[in-house]
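Every protein chain of the complex appears in place save one, which is left out.
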Amino acid sequence: MGSASSTPTLASRVPDGWWMSHKRYRYYMLFAMASGILSLGSLVLLVAVSALSKGSQAWAGFLAMLGSPAGLLLSVVVLVPTCFFAVRWLRVGVKIPQVKLGPMPAPGAGMLYVAHFGLLIGVSLLVILLLSGVVA
Amino acid sequence: MKVIRHDIVLVGGGGAGLRAAIAAVEVSPETTVCCVSKLYPMRSHTVSAEGGAAAVAGSDDNLDLHAYDTLKGSDFLADQDAVEQFVQEAPGELTQLEHWGCPWSREPDGRVAVRAFGGMSVKRTWFAADKTGFHMLHALFQTSMKYDRIVRLDEFFATKLLVDNGRVCGVAALDIRTGEVTAVLGRAVILCTGGAGQVFPFTTNAAVKTGDGMALAYREGVPLKDMEFVQYHPTGLPGTGILITEASRGEGGHLYNNEGERFLVTHDYGVGNKAELGPRDMLSRAIMREMEAGRAFDGSYGKYVHLDLRHLGEKKIDEKLPFVRELARNFVGVDPVHEPIPVRPVVHYMMGGVDTDITGATPMPGLYAAGEVAAVSINGANRLGSNSLTECLVFGRRAGEAAVRFAGDCADGDERVLVDQAEAEHGRMDALRNKVGGEQIAVIRREMQASMESGCGVFRDQGSMDATVAALRQLKGRYADIGLSDRSKVFNTEIVQAMELRNMLDVAEAVAQTAAVRTESRGAHTRTDYPTRDDSQFLKHSLVNFSPQGPEIGYRDVTLTRWTPEERKY
Partner (left out) sequence: MSEPRIVKFEVFRYSPEGAETGEGKWQTYEVPCPDDYVVLDALNHIKDYIDPTLSHRWSCRMGVCGSCGMMVNGTPNLTCKSFVRDLEHPIRVGPLANFPVVRDLVVELESFMDKLKSVKPWIIRKVEKDVKYGEYLQTPDELDSYRQFSMCINCCLCYAACPVMINEPDFIGPAAIALGFRYNQDSRDEGEAERYAVLAGEHGVWNCSYANECSEVCPKHVDPAAAVNREKLVSALQWLHILPKKGA
């Protein structure tokens, strides 16, 4: 108490490029950057919606674009960081709901883990099945 | 000179100090307390206490039993009126702490759980896993934050009591951050500065336990009581001295020698069927005897025995003793779930301290003391484990309340006289910071510690104690010639170490001198040349007074109420 800045201090200075200076931060930065690339995915989605609205020809063009080598490359480029992002997020994310909310007991970590990844895999499978036309 | 004025000045923000501060502001709606502490309060060494705090809890227990256990543990040197008061107020204090958020471990039905402890005949030790002191200290510290009338001076080092006409009216405190001395004035002063384990080389005590409060009071003419009684804890880690709590034996751990014997059971060390739950002085002696008999293990830090917890199983260890597991793994690379822990006796606690009555008042008007710095005395010649955390609470509160009463009845001291003394301290600090000399702080400290270990260890005799007394006198002479190299004022820890060393030399001398003249064995004071207790001469507290020629020693009868001293056999 009372002695705050009673003597001069050296401001804590963070070195330039701190976020690449240590592997702890590099991992986190990779995660943050992955979210940037992820947004590319939503861009594709936007294009899809706009193509849909323009009629079947535009839609066919869009599908062709997706199927082209460049389109495939784009999908891979988006898919890898998306998986990385999802896995890291779901892994740390399990910690969040482990809290007693109102009268409900706090769910356990194991259950949430299974639920998180189960949901991710389940929904992905469903989408794949839908797209491949197995399920009408 | 900066002058700060409050009703009460508190030195020390450990368990005792924080309890005193809260008591003072709660008992009186206007009182302000200034807490001077050389550490941020939550760093105080109360934080390291592991095992628990004692107070009667279960229906199988009663106050008289707690009192009797405590008295027997003390080898009947404790004052019986103080012990009665202590056991009576203990349960309320621990409950109060529960109300302040301390996360005591619980029974399935939600009541507070208790565990067994050494020398206690039933389970009465409340615990928060094995981080009891940590949780108590943080609960107290956090609770203290809610009172704006508790004003903290963190990282201020009290260097001297300011005395006006025989009455204490404040302290001079060095702001470690700026190097300036502040006169902290009040109408009463409470010392809660903790123990002095650092006068020994091998101790569970933190670096900061340097007996400052004892030395401050002693140098102003306040007697120190029962200083010869130094507790060795039987189970410290070799090398670091880190404590492995008695709770590990309370939960069922066993001690083994190198022949695989549970020597407390197979040999007669006076602990009877209490075995590992015998009192600390007896267990420490037993381990030393095992070492002498060649039945201990040899390691790079000398001899040790084994503390085996394996039969408790991983679940119980993790639930009840997680910190023990963490410490053993981190500091000796042993996982107690799979291997026994190496342990040996280690200096742990000062039974002695500033002479106080049961309100915490010392013979000097206005000066109070509580916690490990004080000797009320409820610990006598040997403290029972888990009594001292409770002592911090019971007598911390008592001292806080008594100080408020005292401060309410008297006028402020003469500011000029007090500030003059603080000015003189300021001058002394400047001189010390710039002192040139041939002796090194670290070297004198090391020699003092070595000499204390050789003369005032678990076993003592006249020759070794006399040698220590002589060595200490010589070290004090050499201290006058220390040189400092850090001339800077900002956060100069060298000057702090220099002052701590001076305090330790005074305390060490008091320990060695009182030990050398008590020609009996009692509790932790065990003499090979006088192996028995002598109630006819020594059912008395020693009182040592400072004089420039050296300590002057006197005695006072122990207060007896309902219990007659008997042979201490378990």
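Per-chain residue numbering starts at 1, and chain names A and B are given in the order in which the chains are listed.
Criterion: a residue touches a chain if its C-beta (ideal position, glycine included) is under 8 Å from a C-beta of that chain, and two chains touch if they have at least 3 such contacts.
Note that the structure is a prediction, hence the values are computed from the model and not measured.
Omitted chain: which shown chains does it touch?
It touches the following shown chains in the full complex: A, B.
Of B:3, B:207 or B:470, which residue touches the hidden chain?
B:207
Using the document's definition of touch, tell me which of B:23, B:39 or B:389 contacts the absent chain.
B:39
With the missing chain put back, one of B:449, B:492 or B:526 would touch it. Which one?
B:492
Any idea which of A:21, A:50, A:68 or A:124 touches the chain not displayed?
Final answer for the missing-chain contact: A:21.
Write the list of subunit A residues that the hidden chain touches.
Here the touching residues of subunit A are 1, 3-5, 7-12, 14, 18-19, 21-22, 24-25, 28, 32, 92, 95-102, 106.
For subunit B, which residues reach the chain that was dropped from this view?
Within subunit B, the residues that touch the unshown chain are 39-40, 42-45, 47-48, 92, 95-96, 98-101, 103-112, 131, 134-135, 138, 142-143, 145-146, 154, 177, 206-208, 239-240, 242-243, 300-301, 323, 326-327, 330-331, 440-442, 484-494.
Operating definition for what follows: only the chains that are shown with their structure count from here on.
For subunit A, which residues count as touching subunit B in their complex?
Within the complex, subunit A contacts subunit B at residues 1-3, 6-7.
Within their complex, state which residues of subunit B touch subunit A.
Subunit B reaches subunit A through residues 151-155, 175, 177-178, 490.
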